[in-house]
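With one protein chain held back, the other chains of the complex are shown just where they sit.
First chain written, first letter: the chains are A and B, and each begins at residue 1.
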Amino acid sequence: MICSAVEPAQIDASCRLPLVVLFLSAAVWLLIGSAFALIASLKFHAPGFLADCAWLTYGRVRPAGLNCMLYGFCLPAGLGVALWLLARLGRTRLALPGLITVGALCWNLGVAAGVWGILAGAGTGFENLEMPSYAAWLMLLGYLMSVVWGALTFHQRRERQLFVSQWFLFAALFWFPWIYSTADLLLLTVRVRGMAQAVIAWWYSENLLVVWLGLVGLGAVFYFLPKLTGRDLHSRYLALLAFWMLILFGSWGGVPESAPVPAWMPVSSAIARGLGFILIVAVVLNVHGTLEGKCSRLFAHPSLRFIGFGVVAFILGGLASAASAFPEVSQITQFTWFTVAKGVLNCYGFFAMVMFGAVYYIVPRVMGTEFPSPKLACAHFWTTAAGIVLFVVPLAAGGIAQGLRLQHASLPFNDVTHGTLPFLRTSTTGDLLIALGNLMFLGNLTGLVIRFYRARAVSAWAAATVEIEPAEARP
Amino acid sequence: MNYGPLVFLAAFFALASSWCGFVLTPQLQIGHLQQTNTVGGAGVAYPIARPGLARQGLDVYRANGCAYCHSQQVGQTGSVLDIALMDAGTNQAAIIAALFKLAESATNQPSALTMLTPLQPGASNATTESILAGLPKAFFRSTTREAANAAAKTLNSTSAKAQLWVVPVGPDLTRGWGRRRTVAEDYLYDAPVMPGSQRVGPDLANVGTRLPDANWHLAHLYAPRIEAKASTMPPYRFLFEKRKLGRRPSPDALSLPGDFSPGAGYEIVPKPAAKALAAYLISLRADAPLFDAPISVPAPAGAPASTNAPAVAGATSTNAPPTNPPAK
Partner (left out) sequence: MNPEPQPSLPLAAEAEPQAGRTAVPVWLIVLLFLILYWGMVYFDRNGGWFNEQVYAPYRSFQEVETWQPVTGQAGLAQQGKLVYNKPTCVACHQADGKGTPGQFPSLVQSEWVQEPEPGRIIRAVLYGISGPFQFKGQNFNGAMVPWKDALTDEEIAAVLTYVRQDPEWGNKAPEVKPERVKEVREKTKGRNQPFSQEELLKVSPAD
């Protein structure tokens, strides 16, 4: 049912400017964020490391790194991939790319102001929402500018039959402004009283990290997996089940087990996390069916390695989350490094890797130029994969050990903390490798963009300085 | 699902349902909380807003991200009843006999009743004076009200006065991080509320009861390794000022042990932010008896059982039920 569909090359060309801005800025923020994370990790080797500078104290540099990662990389990269996918799947050009670019720049301004604010001590104190309100509203404005035209692109689609990914991505377009504006209004602007603040902050956090990242990540996975293996997605209905499970129950899972709130809140969250198991199973069945069990298909295309890693990380993180539905498990893992490991597995291991895979596929098509070094892309994969494993596994193990020891009240607290130090120090290698991988990614992407614009400049110069035939020069 | 607006509506209703559940309902239930009265005592208002300096300290706590290493929420896994003797009465022999009888049944049936301090007839600590010293004191612990009532009745059948104390239990509480779990009322006047999600450092919900000395906190902030030899807490020296010693040392100057002292002719003076943070930390306490988190506040030693003297909200008794000594 393709009536007057636009050529893919034209769609890609229409996406070029906004995607360059979004992806390049995302890569820069990713590197900055991993640098902050590395500084924070090094402080566990020597607590006095950079401790005399108020701007680099652990309590500021850690949220700065997290926010750079989330708001500087995850959201813009996700938005870029979503916009491109919506345009491609709708067989239509991206609507008003210039305004989307302005929105992206506004967003980046907000992120910069926010990170500056956090380091200067103006952090809000709410986890995953540390950016002060002036930055938050600026970022929301930038996002809305991009999203309105994304929705318009969706509306103007020539291909009326919706592919699976389009549900996920279209829902994601609206999800973030709703949750972000609610959280900003009720926590930063017109503050609610008492513990209600914490519940709303947990609700927002879960909606961002589980639902939004899940919607965009799964939307990308369900597109790239069939596309790059050349097969059909196994089941539309399984994807539909995954979609409903994610949006209905994903947003309820935020309240932790021992929270100082009435009992029904942590219990509801536990039940929602338990239901996340169905989401995992649906995704596993779909992926398995698409690959028809042959994991070797994952090596058909360089991007597929990233996507495959992301899917495995999603499954592991989802299983860990579903396990925390049981109070026996969550009593051990709460307040430990296990929750951090789970968060990084979801944010980095799943979402960032899927985004890397997507960017490695999209950008050459959008720019019409190949990456300067495919070997660097391969090195990026192995470095980042090793980094994530070296970060997540020690922290998860350390967290479980920490949690088990915290249950024994006779063990002095200092001993418990010291028991986690070897694991933390091992995870610094993971941080280092991840930062290195991000540097490679930025380098490759910058190289491609420079190559593109240089080729353009060269051809423009050539067109401007073409030799005029004497016959034409006659006045 | 081929229709765009249908996807939008699905997303909208899904988010609206969780919004109603976790934004609207908490606001109605705990966002509208007012001051409440403590129970089990004279019913004083709780919580009380923090004094000004402590309120500024909350800002310093937030700005420096202390919540990324310290949690401020204490959990509880259950409640037990302690059978406490308030008054030995006139017939000491009878009460001692009753105590030994209960001790025997506790040895035989540890699931119903447990002894808090071992009571063996004929043992070295079994003299009347040592047993009845320091009343009111809890002797037995029970997990069910029937067993507790039966034990109290045995003790009350002599001329003594026994009472049941509600005691919350859990790993956090045994560690000395609090006497009961934290509930929403404890955070009523905090903005922002920072319950924390990591325990790289100990929980701080009741640090004001454990460490009520501002000087300790200031020294700890300046150099955490004074107190804990290999602490992972970073030193917050930027909250302090190194000043040349004047004619007389400043009244605020920290007294630091040899390794950490600033050297001859210098003194370390806390900046206003450090003093505010210390005041905030001292103000952290969450052990007032509330309806949602019932706990007995035992009367101080020597006072008659049914006293009309108001119990100060959150006051720790000089004869708290025996627990492990509070760990840092």
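Some observations on this one:
The definition used in the following text is that a residue touches a chain if its C-beta (ideal position, glycine included) is under 8 Å from a C-beta of that chain, and two chains touch if they have at least 3 such contacts.
Not measured: the values here are computed from a predicted model.
Here the missing chain is touched by one residue of A:Val190, A:Ala263 or A:Ala471, and it is A:Ala263.
Of the candidate positions A:Ala282, A:Ala320 or A:Val344, contact with the hidden chain is made by A:Ala282.
Within the whole complex, the absent chain has one touching residue among B:Gln29, B:Gln92, B:Asn156 or B:Thr174, and that is B:Gln29. One chain is missing from the display, and on chain A it is touched by residues 8-9, 13, 88-89, 91, 159, 163-164, 223, 226-227, 231-239, 241, 258, 260-264, 266-268, 270-271, 274-275, 277-278, 281-282, 285, 289, 364-365, 368-370, 452, 455-456, 459-460, 463.
On the side of chain B, the interface with the absent chain consists of residues 25, 29-30, 37-43, 75-79, 145, 163-166, 181, 183-184, 289, 291-297, 299, 305-308, 311, using the contact rule stated above.
In this text, only the chains that are shown with their structure count from here on.
Mean C-alpha position of chain A lies 40 Å from that of chain B. Against chain A, the residues of chain B that register as touching in their complex are 1-4, 7-8, 10-12, 14-15, 17-19, 21-23, 26-27, 29-33, 62-69, 71, 73, 75, 77, 171-172, 174-175, 181-202, 224, 228, 230-238, 324, 327-328. Residues of chain A that touch chain B in their complex: 43-44, 47-49, 51-54, 57-60, 62-63, 121-127, 154-155, 160-162, 166-167, 170-171, 174-175, 178-179, 182, 186-187, 191-200, 202-203, 207, 240, 244, 247-248, 251-252, 254-262, 265, 268, 331, 334-337, 339-340, 402, 406-410, 412-414, 417-418, 420-421.
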